[in-house]
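Only a single protein chain was left out; the remaining protein chains are all shown in position.
Chains here go by letter, A and B, matching the order in which they are written, and residues are numbered from 1 within each.
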Amino acid sequence: MASSSIPAGAHGDPTRRDFLLVASGALAAVGGIATAWPFINNLNPAADTLALSTVEVNVKPIAVGQAVTVKWRGKPVFIRHRTEKEIKEAEAVNVAELRDPETDDARVTDTAKKVRREWLILVGVCTHLGCVPLGTKQGDPRGEYDGWFCPCHGSQYDTSGRIRKGPAPKNLAVPEYLFTSDTLVKIG
Amino acid sequence: MRRLLTTGAIALAALALGAASAETPEQLPSHEWSFKGPFGTYDRAAAQRGYQVYATVCSACHSLEMLSYRNLEQLGLTENQVKGLIADIQVDDIGDDGSTIQRAARPSDKFKKPYPNELAAASANGGKAPPDLSVIIKAREGGPNYVYGILTGFVPFDKLTPEQIKDANVTKDDNYNKYFPGHRIAMPPPLSDDKVQYADGTKATLAQEASDVVNFLAWASEPHLEDRNRTGVRVILFLIVLAGFMYAVKRQVWADQH
Partner (left out) sequence: MASQHGAPPVFNNKVIAWIDHRLPIFSYLEKEYHTFPTPRNFNYFWNFGAIATLMLVLMIVTGIVLAMNYQPNAELAFASVERIMRDVPSGWLIRYMHMTGASFFFAAVYIHIFRGLYYGSYKAPRELLWMLGVVILLLMMATAFMGYVLPWGQMSFWGATVITNLFSAIPVVGDSIVTWLWGGFAVDNPTLNRFFALHYLLPFIIVGVVALHVVALHVHGSNNPLGIDPKGPQDTVPFHPYYTMKDGFGVVVFLIIYAGFVFFAPNSLGEPVNYVPANPLQTPNEIVPEWYLLPFYAILRSIPDKLGGVVCMFGSIGLLFVLPWLDTSRVRSCTFRPIYKWFVFALVVDVLVLGYCGAHSPDAVLDVGIKIPLLLVAQLGTAYYFFHFLILLPVLGKIERPLPMPPSIADAVLTKKAG
């Protein structure tokens, strides 16, 4: 950038001249950034998008052994009302042998730190390449571990949604959720 | 330069003196509104009462379809209070089997429309659909004063003078309104004393109801007004300071030329 070619005027001495330039430049720069901010912020999610960032589900109609799929932030979320057998199977697994080690307890705790073993809430997106695994609806194949089976490349998840077999690297994600009452869960 | 400004000023003055005549109804009432002016803010208590008026009286015919229920939180209500207010409202949705169902309204829903579409609204109201109120304050010349005038400007037929009846060509089946252009408005007087039971105990006179609902509708038309005013003050103050600096720099640079 050109060095300052401001001629030394009859009135200005160097320090005063520099102060003016620096101060004006700084002010203009601040103004520029302050102006740029609303434009950048404009691309952030809008209020109506944010309003749909949580979804409340009444889980009362889901019987033991049943599961449903709800839509949350554009993705499917599986809510399974686990049977005692499924819970025991999940807890009996040796966590150290898992590809993505996680205890079952950690995966059924809500944001208020309360554990509800009978409710398993998972983001229904296979962690391999993003297909929706089968196992929620009655009659769906569940794979060898009684959880979910992804038809795309054969990933198999157990009754805690953890990856056991197949190419997926991680367990099915557990979204943030909070039981606002025994029958009402707020996801997200 | 000075000559130009003088000529311009004379021209504008001449225009101002001769106002082009057009059909102007009675002078609008000028009510004091808290949201007017560069430092205006919304009277949230009035707006909350105004929502009550809208919900009780106006929503039967007028939609507010650009707003969502969650917007009411901007009036100082908590999410739970909003849920409480809309607890009895049922909205259409599609069930898991694809059929239309009714479910309780959520804050993320848009305000429920009284009629499914424009045609239904028109045929239920003598051929003219009641206008949506989302931006009504901005959509009418005179803004809040106009809407307030309409709501308070009804004159019963038996109180009209013979000139008014002749001028407006009005019969006893029409609704005469002082401020509506042409004076014959399709809407019957919507408000009256004690039409609404205010939650905060304020006495519900017609004028109070009208004022409150205008406050509510003004907020509905321009929810970001306070943000806009506040930012505007800061921006203009900043620019004035910057202008001062830029002027000093300009004088400094030009010092050897003057």
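By definition in this document, a residue touches a chain if its C-beta (ideal position, glycine included) is under 8 Å from a C-beta of that chain, and two chains touch if they have at least 3 such contacts.
Because the structure is predicted, anything quoted here is derived from the model rather than measured.
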item: Given A:D48, A:D105 or A:E176, the one touching the chain that is not displayed; value: A:D48
item: Where the missing chain touches subunit A, by residue; value: 2-3, 5-6, 28, 38-39, 41-44, 46-49
item: Chain not shown, touching residues in subunit B; value: 1, 3-4, 7-8, 11-12, 14-15, 17-22, 38, 65-67, 71, 131-132, 134-135, 138-141, 143, 181, 223-224, 227-229, 231-233, 235-236, 239-240, 242-243, 246-247, 249-250, 253-254, 257-258
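Here, only the chains that are shown with their structure count from here on.
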item: Distance from subunit B to subunit A - Cα centre to Cα centre, in angstrom; value: 40
item: List of subunit B residues in touch with subunit A within their complex; value: 68, 70, 106-108, 238-239, 241-242, 245-246, 248-249, 252-256
item: List of subunit A residues in touch with subunit B within their complex; value: 6-7, 9-12, 17, 20-21, 23-24, 27-28, 31, 34, 47-48, 51-52, 56
